[in-house]
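With one protein chain withheld, the remaining protein chains of the complex are depicted in position.
Each chain gets a letter, A, B and C, in the order it is written, and its residues are counted from 1.
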Amino acid sequence: MDLNKRYTAQSWPDHPETATLEGKNKFVGFWLLLAAETITFASLFATYLALRDRGPSGMEFSSSGLFELPLVFAMTMILLTSSLTSVYAIHHMKNHNFKAMQAWLGITVLLGLTFLGLEIYEFNHYVHLGFGYTNSAFSAAFYTLVGTHGAHVLFGLCWFIALMVRNSKRGLNMYNAPKFYLAALYWHFIDVVWVFIFTVVYLMGAIS
Amino acid sequence: MAHDTTEKIRSHAEHEFLKKRRSAEMRHQMTSFAIMIFLTLIAFTLVAAGFSTYLIVPIILLLAAVQVVLQLYHFMHLSNKGHGMVAFFMFSGIFVAFITVLALVTIVWW
Amino acid sequence: MMKGLTNWRLFALMTALLVFLAGCGREEISTLIPAGKVAQDQFNLLILSTAVMTFVIIAVSIIFVLAIVKFRRSKLGDDMIPEQVEGSAKLEFIWTAVPIVLLLILAVPTVYSTFDLADVTAMDSIDEEGNQENLTVNVTSYLYWWEFEYPEEGIVTAQELVVPTNERVYFNLISADIKHSFWIPSIGGKLDVNPENVNKFYLEFDKESALLDDGVYFGKCAELCGPSHALMDFKVKSVDREEFDQWVASMQEEVESPTDTTAQAGEAIFGPDGASCIGCHAVSGTGPAGMAGPNLATFGDRNRVAGFMEHTEENVKKWIQDPQQYKPGNLMPDGKSLNGGEEFTEEELDALAAYLMSLSVEE
Partner (left out) sequence: MSSLAQKKGVGAVIWDYMTTVDHKKIAILYLISGGFFFLIGGVEALLIRIQLMKAGNDFLSAGLYNEIITMHGTTMIFLASMPILLGFMNAIMPLQIGARDVAFPFLNSLGFWLFFFGGIFLNLSWFMGGAPDAGWTNYASLALASEGHGIDFYALGLTISGFGTLIGGINFLVTIINMRAPGMTYMRMPLFTWTTFVASALILLAFPPLTVGLFFMVFDRMFGANFFVVEMGGNTIIWEHLFWIFGHPEVYILILPAFGIFSEIFAIFSRKRLFGYTALVFATILIGFYGFMVWAHHMFTVGLGPTANAIFALATMIIAVPTGIKIFNWLLTIWGGSIKFSVPMVYAVAFIPSFVAGGVTGVMQAIAPLDYQLHDSYFIVAHFHYVIVGGVVLAILAGTHLYWPKMFGTMLSEKLGHITFWTFFIGFHMTFFIQHFLGLLGMPRRVYTFGADQGWDLFNAISSAGAAFMAIGVIVMLINIVITTVKNVRVGNDPWEDGRTLEWAIPSPPPFYNFAQTPLVRGLDTYWIEKMEGNKKGMVYAEPVGDIHMPNGSILPLIMSFGMFVASFGALYFQDDSKPWTLAVLIIGLAILFGAMLARSLKDDLGFYIKKEDLIEDAKRGGNTDGSK
């Protein structure tokens, strides 16, 4: 594959992410990874549900009293929006508009960072209330589930940033187009997981 | 095994058509996004309003499921051409995910 | 005719096999010599399924042997190119349908028995006077020993379960530390003893254990639980109802001090002013339950020391001196540390052994 080959918007293929065999392979492989991730998260959710509110006798924390819903609401909105901004980025990728793509990715990263900041704040807050990781089965399950999601956000951000920096000078080509596409897919997947987290952990917790 | 696609240059008309289609698609995405936000709002409002648990839980789970479908099908294009195999594996994954959750919520019962 | 013949052969073969095996096994522990309803039900399932499986194996073997005998290349010649057959829908149907039928034959009794053996609804039923109708035993497992509490009767014993024959006995199982599994092979299948929940089931004991060579049924821990998992045995005495009631009554009596002087000396060492064995071991049949060591009220009546060693004074002494050597990883301290840093003297050991052997509720 020739990295220096220049494309114009007109010669840029319809589906750049799957236009080469490498692209196709990455694409299918990545989706398979997402299928595995689905099960990973399901196992974490299942454990969380089984251990929710379980702790040593006399534990003072329960899911109904602990969580800060307004904060969670803000986080949800931010993450949902970032999912849309990454859709814009890919839209521009497909139109072979590198600058616009980078800009939208930049916005996505900013939103992601905000989300991560809020999550760190939230965890810190709970820990200060005395709800530490080693307190109970409940706290372990909670932090592990939500924290694993947080780690995915962090990884997604690093990925975006690495791609943006690495390719800033050379623009779009057949080699990196699939990478951008997959990073965006990953980001959507993170959003999907969050939808379940806010529903199952926070909302269902608040009313249990 | 061809590693580069044979290059195809679109005519001007084709290109314009494609751009139109993409913009239309983008409007579509905006709609999905609006729906997602709306569903989220409903979910949070329901909880804030404090209806009976038995009522809310199924509803918010359903809302979550709808959102996920929107993400998968619109943002992630799961229904597009060439996604047959990956969709199959995603569903297998969801199936295993489902029985895992089912097992741990029903069978760890004490 | 052909079919009848195979069936007959099969039956003969199975009977022969079982006779052979029964000869090898021990009545105290073999699942092939069931001594109670539960084990009997399970044994019947074993026979039924073995018959079905033997049929399967024979069917496969016939085709198999014919094929490898008839179609060897050495017989057919080197150049023979067989016809490339694609398959046969009819055959596919047959070998889908027949196994399904066979499985259905197994499925019905499986489901029935699964529910039947799990039926503990009668556990809490009470008669007019408000007494429990059925005997319930609370089993608690500890690292390498078993405690049996009879809540209605208010008595506790360890290592040796005593039960009446010919009635249902219900069990509540819970573990005090890690997971174990409660299994008396000739009486019925096992049930896990989990740390987080109480498991319930019932067993029936048809035969008095006194009629066995060893006088007891052998019970086992069936879940890997550490180094001495292999030694976490217990014994079961099944006696008729009358004898059982007597046993309960004498368990409920106050313990009398021994009359023999050596044993009296042993009692002193055992007590709070001696090596404080009493801090971990109760010697009264009334308990309490949940002590750090097994209740020793019936020690003199036991069949084994620590569940698996021959029941002799010699072994008791060895055990007290160095439990680790015999049951690695068990939680009883060795003689030296119990005796304030000094080994027990031979006399002290004699005394302890005599005392322990004198602890008895049988006449």
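We take it that a contact is a pair of C-beta atoms (placed from the backbone, for glycine too) under 8 Å apart; a residue touches a chain by one contact, two chains touch by 3 or more.
Bear in mind that the values here come from a model prediction, so they are computed numbers and not experimental data.
Colleague: Name every displayed chain that the left-out chain is in contact with.
Modeller: Result: the unshown chain touches A, B, C.
Colleague: Which of A:Phe138, A:Phe160, A:Tyr186 or A:Tyr202 sits in contact with the chain that's absent?
Modeller: Result: among the candidates, A:Phe138 touches the missing chain.
Colleague: Among C:Leu76, C:Ala122, C:Ala249 or C:Ala292, choose the residue that contacts the chain missing from this document, as touch is defined above.
Modeller: C:Leu76
Colleague: Mind listing the chain B residues that contact the chain we can't see here?
Modeller: Residues in contact with the chain left out: 1, 3, 85, 89, 92-93, 95-96, 99-100, 103-104, 107-108.
Colleague: Kindly note down the residues of chain C that lie in touch with the hidden chain.
Modeller: That gives, for chain C, the contact residues 21, 24-26, 28-32, 39, 41-42, 45-46, 49-50, 53, 56-57, 60-61, 63-64, 66-68, 71-73, 76, 80-88, 91-92, 95-96, 99-100, 103, 106-107, 109-111, 113-115, 117-118, 175, 177-179, 181, 183, 185-186, 188-192, 194-197, 199, 214, 218, 220-231, 308, 328-329.
Colleague: State which residues belonging to chain A touch the missing partner chain.
Modeller: Counting over the whole complex, chain A touches the hidden chain at residues 1, 3, 21, 24-25, 28-29, 32-33, 35-37, 39-40, 43-44, 47, 50-51, 54-56, 59, 133-141, 144, 162, 166, 175.
Convention: only the chains that are shown with their structure count from here on.
Colleague: How big is the gap, in whole Å, between where the Cα atoms of chain B centre and where those of chain C centre?
Modeller: The separation of the two C-alpha centroids amounts to 54 Å.
Colleague: Quick one: report the Å distance separating chain A from chain B, using the average Cα coordinate of each chain.
Modeller: 14
Colleague: Any idea which chain B residues touch chain A in the complex?
Modeller: Residue list for chain B touching chain A: 1-5, 7-10, 12, 15, 18-19, 22, 25-26, 29-30, 33, 36-37, 40, 43-44, 47-48, 50, 53, 56-57, 60-61, 63-64, 67-68, 71-72, 75-76, 82-83, 85-86, 89-90, 92-94, 96-98, 100-101, 103-105, 108.
Colleague: Per the contact definition, I'd like the list of chain A residues that touch chain B in the complex.
Modeller: 1-2, 9-11, 13-15, 18-22, 27-28, 31-32, 34-36, 38-39, 41-43, 45-47, 49-50, 69, 73, 76-77, 80, 83-84, 87-88, 91, 94-95, 174, 185, 188-189, 191-192, 195-196, 198-200, 203-204, 206-208
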